[in-house]
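A protein chain is absent from this complex, but the other protein chains hold their places.
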């Protein structure tokens, strides 16, 4: 197990996004399949196909949507709006259409952003049988009052909803869940960033010893998460900690949104880790957002939070063509991955101990415990000595190492290392239930 | 049930004060009777007469005090201090006196406010058999060293203590109490304002469906509240929420003083409502003040707070002749009433629900729930959609709608309306004990 070098991970994280970027994804269809096929080239992936019409809690798996081509052509036969230029040009889940119509007839089916005249908006119509085109406001303004050929070569018919998952068994069946939605077409931060970080994390954890089992879910937003939960209720009950990865690659500071529980271990772990990251934000839970709406619904109430950089809806490029390869950065993706590895360190390393010499301090000098930490100087050494004393003082069976880190303000890793030294010296006993 | 229009209520609220202003009230006597008679012209009122000498907890109902006339006349027979000019001129509960005396003899019985030389102070001597005159400092300074005729034509003799109450039965016997003290003579903000707001509120609630029963108590301060409590212990036990109305008509911002419990539903409801009122203040409970001293005594500990604008003792005109018809304003009175109606909405509308589809979100679109809220646009619509999701997410049987409003930061009304829509759609079940 080699130590992770964040800087080195950036290019791979970014290259994966570049590769997935052109695919036209949706909540069903071949775009998701192709995305999962590329992921499966890197990590072991179980891909599931759930038939349209399958009931999943209050919902039904919808018909499958696929698209081959779409355009608006002017009287001279020129494509003035062309799916081949950007898959955002078609409202996602548009039903097939072909015909000629005046601009006035076409107009209600056209969507732009007047405030951002160069950007194409991203729109969907999953549960409304309709069609439409998205285009930049400049394009819209140049449309003249003539007759247009309108063509959407799509299909919406019984088929399947597709999702993938990768499972890494650990010492216990308790699971850590990482979930990324895979339903967005050519949008980078939302959510190729989350997908890419999850794939790299899975590759790293595959080669490490694991106390927990780890599950990486790649599913369409909302209906995909609902379908996954409907089919994995026993697994959901085993989720000890979970993170939704979304908007994880822009240059903004990190943001963690707490689970519905608010004070779950995952919430406390992120709070501890983020307090030393300049600009990092903690958000309270709300039932608005991404798949925390499902994982944190009251019947599940899973300890699942959301890790983002700039949260969805809070960057101007959100759900537009400007969420492109320039918006995400290798360094930002690597920084997100780095935080997740720190999180895994906390989750894996957290434990509760009992001080076997609880009356007065044990004599650490005699056991060489101060010396054992030699090679360290100044501030570093002081932190390590403080950690020894804090772990001894709070190890009364009622405080975990994360508790110690929180109360002492010391980094979790320093606290965990101190506990390891004390356990090796026979001064601490590990409690069974951490 | 028509919606309340605050602006329209102001003139009535003010006019009622104008009508009650001239009466010389005290803790007993004809002034209180006349006040209750005028109230009874507007709302159904039970008036009780409790004989002097009746034991009420640690106290005894005192002798009844009445006054007809009082003055200080100079050697030329001119009234230099005249009860007919202001009933504040006589120390409330002064025993009868008639005689001639020098200024030196008279002086210990004269009270003024040197810092406010034009104002007459308001003083009482309920439980000390004495007498006195209050006058402006300018009047005092003009008194020359001569012999004065001093005359107080009062009576202090066995009689009754009088209070009134109006009861509006609701679906349940649990009560909401509004209490206003009626013992102050010609003082407007303290407390004709509280009386007037209570009367208007009673008139409005009379014509509405009511889950709770409502009780409006008009009693003298301290001894009146003690007497009411002594005679209504079963009713006191049924008080689910209570508000003392005092100093409710000046132009300052609203102030709510919490009940002794601090976190009672009434305290939380006012905190929720006031957070959006600019300048509004929340005060912690203290056992100093008005009748919260009795309602919140430890043997009762009722969930009763105090609603004021500028609290008693915090405006310079307090307990002086400057607490007159200019100090209170129709708009301020209407604003206080408006808040009370919002409070009633919270109290009446609060309930706890259970989400009948607790696993994942139900599909709201299919049920037209998003559309059902059509006609709303932009921010308004976003708030309503958010409210649907918040209510569903927190309706696990352990959160009331007020809890939802507090945690989401959404207005209570929006939350309640969302719950009604969801209940109508069969997605929520109302719990029995709200």
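Letters A and B mark the chains in the order given here, with residues in each chain numbered from 1 onward.
Just so we're on the same page, a contact is a pair of C-beta atoms (placed from the backbone, for glycine too) under 8 Å apart; a residue touches a chain by one contact, two chains touch by 3 or more.
What you see is a predicted model, and the numbers here were worked out from it, not measured in a lab.
The omitted chain makes contact with just one of the residues B:137, B:184, B:215 or B:260: B:260. The residue touching the chain not shown here, chosen from B:88, B:177 or B:296, is B:296. Screening A:71, A:212 or A:390 against the full complex identifies A:390 as the residue touching the chain left out. For chain A, the residues touching the absent chain in the complete assembly are 355, 357-363, 365-366, 386, 389-390, 392-396, 408.
On the side of chain B, touch with the chain left out of the figure occurs at residues 56-59, 127, 222, 225-226, 229-230, 260, 286-288, 293-294, 296-301.
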